[in-house]
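All protein chains but one are shown in place.
Lettered A, B and C in written order, each chain numbered from 1.
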Amino acid sequence: MKKKNSPLIDIKIQSEDFDVTKENKKLHNNQPGAIVNFVGIVRGVDEKKNETIDSLSLEHYPGMTELEIENIVKESCQRWDISAVTVIHRIGKLLPSDQIVFVGVASKHRQNAFDGCNFVMDWLKTKAPFWKVEENKNKKKWVEFNSLDNDATKKWKT
Amino acid sequence: MKKKNSPLIDIKIQSEDFDVTKENKKLHNNQPGAIVNFVGIVRGVDEKKNETIDSLSLEHYPGMTELEIENIVKESCQRWDISAVTVIHRIGKLLPSDQIVFVGVASKHRQNAFDGCNFVMDWLKTKAPFWKVEENKNKKKWVEFNSLDNDATKKWKT
Amino acid sequence: MVIKYFSWIREHIGKSEESFDLPSEVTTINELINYLNGLNDKYKHAFAKRSLIKIAVNKTYSPIESKINNNDEVAFFPPVTGG
Partner (left out) sequence: MVIKYFSWIREHIGKSEESFDLPSEVTTINELINYLNGLNDKYKHAFAKRSLIKIAVNKTYSPIESKINNNDEVAFFPPVTGG
């Protein structure tokens, strides 16, 4: 479905934590009936290697990050009738169980909100220039790209 | 994917409002990497008739409601590797822009959380015994079932 | 037997619940509806559009041909509109 009204778009790259309840209130544009949130949480284990993680640090490319996320969000608003989108991505040092990323999508209809949110997350994972380094005692290890994330974007290529 | 650990399941029918941030904290079972929330919000217009709504009242079938939602949630945990699910549905009188329903699904992997949440909402809409009556000035009107909600469940029938 | 009514079915019938001894000749939901329809026009009005009536026996969705007995809790309600 094509968009009918101009959606509210908010994109933030920040080191501070976020509050989902507060963010959802800001998504109340044009009487949405549905809000879908994705919240990413730092896990305390590297699943591939079964190693404990003490902390994570995030680096990004200021300027390009915002541009790429904006492109993804605008594409989602072209594909679905969406009234508001918020994306927050944290940078800097994070600990296991910390919130790392928020995507909130509001729409009149729930499937648009589900699809828009899923779409933004899938492309954010493959396009937005962030890099994670895992810290375990004194060892640092850059996280490797997961090819499953590329596979996930294929469902949108029609 | 089949479940690996016993998921946390929490189902609440209540007149009180809910706080998404607090609910998400309770979903931190078994180190999820992803939480997907659906939040339904009362709209101030009946879209079919383009009429304003002053308020909404919800009636339900105590006992059966909980059973039906539990069946849906358990089915979602059979289909996907899910670590926790919370469903909250409000009853009684609600005003436009009030939160009406919450579904939170936590999982290690984001697509499982998206699909689980979407699945629970689709079936809740068609199976859970709630009925809405819209109030506009002194007129009361029972909301009619939307056949699009039946269509939405078809995507899960494989 | 306990019967529960919800939403506009409850309003048409004028009560949310009733209990009585099931007559021995009533053995299915379909027969129960026919029996109730014979009591007065409120039931007839409530059950007029059969296709809009959902049925639960002991809090489980059940078809109209379901067997019932005097210990069952039967509920009649329109298609659901929550969420």
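The rule we apply is simple: a contact is a pair of C-beta atoms (placed from the backbone, for glycine too) under 8 Å apart; a residue touches a chain by one contact, two chains touch by 3 or more.
The structure presented is a predicted model; accordingly, all values stated were derived computationally and were not measured.
S.K.: Can you pull out the displayed chains that the omitted chain is in contact with?
M.R.: Counted over the whole complex, the chain not pictured touches A.
S.K.: Out of A:12, A:43 or A:127, which touches the unshown chain?
M.R.: A:127
S.K.: Which one touches the absent chain: A:8, A:45 or A:143?
M.R.: Candidates A:8, A:45 or A:143; residue touching the omitted chain: A:143.
S.K.: If the missing chain were put back, which residues of chain A would it touch?
M.R.: On the side of chain A, residues 40, 58-61, 63-64, 67, 89, 100-101, 121, 124-133, 142-146 touch the unshown chain.
To be clear about the criterion, only the chains that are shown with their structure count from here on.
S.K.: Leave out chain B only, then trace which of the remaining chains are still linked through touching and list those groups.
M.R.: Apart from chain B, the chains cluster as A | C.
S.K.: Which whole number of Å gives the spacing of the CA centres of chain B and chain C?
M.R.: Their C-alpha centroids are separated by 27 Å.
S.K.: Go ahead and note the Å separation of the Cα centroids belonging to chain A and chain C.
M.R.: That gives a centre separation of 49 Å.
S.K.: Chain A to chain B: how many Å between their CA centres?
M.R.: 22
S.K.: Two-or-more-chain contact residues of chain A, please, as numbers and ranges.
M.R.: none
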